[in-house]
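Note that one protein chain of the assembly has been removed; the remaining protein chains are unaltered in position.
For subunit A:
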Amino acid sequence: MEAFVNQLPIGLSIGAVLLLIALGLTFTFGQMGVINMAHGEFIMAGAYTAFLLPGLFVPSLVVAFFVAGAMGLVLERLAIRHFYGRPLDTLLLTWGVSLVLQQLARDLFGAPNVQVKAPDWLAGGIGILPYNRLFIMGLAIASVVGVWLYLVRTKHGRRMRAVMQNRRLAATSGIDTGRVDMLTFFIGSGLAGIAGVALTLVGPVGPSLGTYYIVDAFLVVVAGGLGQLRGAVLAAAGLGLLNSYAEFWSDASLAKVIVFAAVIAFLQFRPQGLFTVRSRALS
């Protein structure tokens, strides 16, 4: 029982990291229908941003958002936008980009993992709840609320929703859909950067950091219902907990198999995910 309780904050904080990553994917994959395999490397870029800014943890969250966001923007403009409506090509292309970025990180920072020193004020904790894991959960919740407010309350958010709900109609209503796509990609990728900084609190940083999380994050988006915030929150918490308990009672690779099997079984019953969508992907 005690082991069960001790594992809880670990599971929830993994869920929170998955949520941060999935939140970004909700934009690029859920809303635009782009499977961006390089999303994981934007996480990695965020983590190395924190590494390059020692002692500046909170500012590095902001910088990482812009660094990863800019990378996403460039990728969308230079490559992805030429492959809209061709998922397989996009997948292969972004997979290639992902490998190139990992190699680039190896060249720049070396292959071995590096450690980012967590700020002192995140040392310690309340009972079984370490501050660093609490911080990650708080960060994830704040990001969800921020994204929600952005989508529902701002002009740009409304424009983004219009494009996702009916791209053709948005274009013929006078909305510059290309610019909205850029912004969508920027924000989605930027959120990956934030997730990367959060990850430095719970483990070392290496060139392949993103690959550990990206598949799970895609599973979260699919299980939650494409482009659905509520679904992503629930699915992330569920998968995070399942992941950490499975890992606790078996081992890391078996845990992945269990999680994967669980999601597939779930999708047999609800192929549309936890919540249904009415958004239209790019055609």
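By definition in this document, contacts are C-beta pairs under 8 Å (C-beta built on N, C-alpha and C of every residue); 3 or more make two chains touch, one makes a residue touch a chain; residues count from 1.
Everything that follows uses one rule, which is that contacts and distances are computed from a predicted model.
One subunit of the complex is not drawn; among "Nitrite/sulfite reductase", "Ferredoxin", "Xanthine dehydrogenase family protein" or "Urea transport system ATP-binding protein", its UniProt record names it "Urea transport system ATP-binding protein". Of the candidate positions A:Gly55, A:Gly174 or A:Pro271, contact with the hidden chain is made by A:Gly174. Screening A:Lys117, A:Arg158, A:Arg230 or A:Arg270 against the full complex identifies A:Arg158 as the residue touching the chain left out. Counting over the whole complex, subunit A has residues 155, 158-159, 161-162, 165-166, 168-178, 278-279 touching the chain that is not drawn.
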